[in-house]
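Sharing a structure with you now.
A single protein chain has been omitted from the complex, and every remaining protein chain is retained in its original position.
Moving on to chain A:
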Amino acid sequence: MNPFSSGTRLRDMIRAIRACKTAAEERAVVRKECAAIRAAISENDQDYRHRNLAKLMFIHMLGYPTHFGQMECLKLIASSGFPEKRIGYLGLMLLLDERQEVLMLVTNSLKQDLNHSNQYIIGLALCALGNICSAEMARDLAPEVERLLQFRDPNIRKKAALCSIRIIKKVPDLAENFINPAASLLREKHHGVLITGVQLCTDLCKVSSEALEYFREKCTDGLVKTLRDMANSPYAPEYDVAGITDPFLHIRLLKLMRILGQGDADASDCMNDILAQVATKIESNKNAGNAILYECVGTIMGIEDNGGLRVLAVNILGRFLSNRDNNIRYVALNMLMKAMTVDSQAVQRHRATILECVKDSDASIRKKALDLVYLLVNESNVKPLTKDLIEYLETSDQDFKGVLTDKICSLVEKFSPEKIWYIDQMLKVLSEAGNFVKDEVWHALIVVISNASDLHGYSVRALYRAFQTSTEQESLVRVAVWCIGEYGDMLINNIGMLDIEEPITVTYSDAVDAVEVAIKRHTSDITTKAMALIALLKLSSRFPSCSERIKDIILQNKQSFVLELQQRSIEFNCILQKHQNIRAALVERMPVLDEATFSGRRAGSLPTSVSTSTGTGHSLPNGIAKPAAAPVTDLLDLSSDDAPAPSSSGVDFLQDLLGVDLSPASAPQSTSRPPKGSADVLLDLLSIGASPPAQSNSSASDMLSSIQDNTAPLANLNGLLSLSPLSANATSPASPAPVMDLLDGFGSSPQKKAENGPAYPSLVAYESSSLRMSFNFSKQPGNPQTTLIQATFTNLSPNVYNDFLFQAAVPKFLQLHLDSASSNILPANGSISQSMKVTNSQHGKKSLVMRIRIAYKINDKDVLEEGQVNNFPRDL
């Protein structure tokens, strides 16, 4: 006999599958079996249908698709024998789900079966309905189920109860019908019915609040009585588990009591006695007893306050915590987290034990304990707790380190009482687990360091020491390199020593050594190396004696394969060689980044209010076009440069340069932080300079051209804080000239300074054989985004143009407002003019572009000319 015919018994098929040695063999066997079953289905084989379905279920469990068997289920359900129906329903529940339309076909069979005379068949139908019904089926069959809630047989009643739960979840409107029957179920004696009845009531309370009220009034006493009876009942062999009668029912009752007692003092009062009794009497040396105690504690925490009970509950939890069984400790930790909201003092008492749990060998317990510790921290205990956690960080294993580091960092940030402690702790964390620290965390650290002006010396020295010992932690290296670059002079000269520090001697070459190590390490990534390069540039200005050596180091990266590093090294080298005079101004101390806006942005809320630059007292022609915070983080947005957009980091470099450029040029040596006003000045210029990640270097050099024009006057006008307005040279087109050339040409190009807004040349926007259109531009002061264009149409032919109509279309980021033309008759060889106003919302980022259409009539003949104007000056 063919072993794979439909005559195969289930066990033979299972044996065959088990005998397979490889997955491919198993697939082959299953495929053959499925083919045989499909053949049997199409032949409408009656005899072996249930066997085939059993085989299908096994195959489904293994994970193979079995949808062809769904109709078989239906046929089996419709047959009259009990075994067939049984298998049919089982198959229905396993192979189908509520979303299949096939399910609708079953509704009729279900209805008939719900009215069957055999109670087991009714039970089957209820079971199927309860597991898998959809909303429509629920609506159809709800009346039947309601009726069955009062059936004579308790087995049916209990199944009907659970079925009702599903119905009211699917169709909440029907909940009212079930309230009364559910209440009567609560008075039953049969445990099965009780347990399901209690569940039904629990869900009714969740779904409808009027049910909650009803149960609270009518049933609380009954429930308390039931629980009391059960707790005091003698030994009942049927439901006994480890000496306790039906712990499951205990637990369900306690759950329902928690829902009823929540928020209602009367109900809670009723329950107090029985809760106390359960809490004290139940033995806790068996798991069943502990389960009940756990639920009891949960209920006590959930209902209204009763001092004595709460104390009892926390004591039980304390006992759990010191239990040797891991499971018990886990649930204790879980419950303590919920107890925190209710009574945090009590939980604080167990702080030491919880800390022990953080170091436990079990991963689940560790995680729960860490969460709980995080909740426990407040200002008074943050220092010792953090100390413990950091100590543990050293010995914890890798996958836990990430979580632990996160928690420690957020703890330190939230609760640090003073800056120096914050810096200390962060340094320790970085040394231990810098690789797990998220970017925004070390960004925040830098912000804090730069804000704490008296701690600069301390920070840089501490970082230097830490850097010597642990160089594998990437974030530590980055922060150290940044600080050495910024505050290198403090490092050398031991400026700003605090009492607790020991003096260290660091020479110039030591400092440069440190940064060089950062660059040379093969494990450093691009960001670190880039940061190191700019730190070197800063150092070369602060330590002129090491300039040569620094130049050599920078030059080594000149041919790096990474565009970012190559660009930086070439640019910096150029600055070092040719532009000594501005180098000092370029690498001035960074202005303080505003902590409030930084943390606000980190929290995700970009401050939309624009900060006005009142500090400087100059009205700048280019108003602040962007929210103040954005450029601030752009300054430090180095880490986002890891992704391939090298020229955008070229722009960041510019902002970096510019950022330091704009501190008061009158005090290049001062270590005082520039006031916030000049930070806004900084932002102003940045708003001009910031551009979206351009995809080519040419735009970077464009930016340079327009911005470097500014730096020249700055360097020349020492002490003057007025920014010359952006004078875009018409002679600086978007040419992809290398950066050096532009820098070379700088200083010699005359500045066309217009006080009242920059001047733009007129341009011929459109020219054909018969018509020329030229634009004259002007901008109003104080409104850089809006350009007034005067369009002049010149008739190049000897014909007269009548009905002259000019239309223009602009892309979405521009707004165009056309005034009426001076006339709509264009005389031969004459001209008319029309003015328009264009507002560029992407001012500085995108230049204007316009499509034009000119229509006119020559001797009553229509002429249409269309074109596109692309050659607008860039800075409009």
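Just so we're on the same page, a contact is a pair of C-beta atoms (placed from the backbone, for glycine too) under 8 Å apart; a residue touches a chain by one contact, two chains touch by 3 or more; residues count from 1.
The criterion applied here is as follows: contacts and distances are computed from a predicted model.
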Chain not displayed: protein name in its UniProt record ("WD repeat-containing protein 75", "AP complex subunit sigma", "Cell cycle checkpoint protein RAD1 isoform X2" or "RNA polymerase Rpb4/RPC9 core domain-containing protein"): "AP complex subunit sigma"
Among A:83, A:143 or A:417, the residue in touch with the chain that has been omitted: A:83
Omitted-chain contact residue, chosen from A:123, A:457 or A:591: A:123
Residue touching the undisplayed chain, where the options are A:151, A:248 or A:813: A:248
Identified contact with the non-displayed chain, of A:30, A:57 or A:145: A:57
Full-complex contact with the absent chain, from A:48, A:215 or A:294: A:294
Which of A:14, A:375 or A:403 contacts the chain that the document leaves out: A:14
Contacts of chain A with the absent chain, listed as residue ranges: 10-11, 14, 54, 57-58, 61-63, 65, 82-83, 86-87, 90, 93-94, 97-99, 120, 123, 127, 130-131, 155, 158-159, 162-163, 165-166, 169-170, 191-192, 195-196, 199, 203, 206, 238-239, 241, 246-249, 251-252, 255, 287-288, 290-291, 294-295, 298, 325-331, 361-365, 367
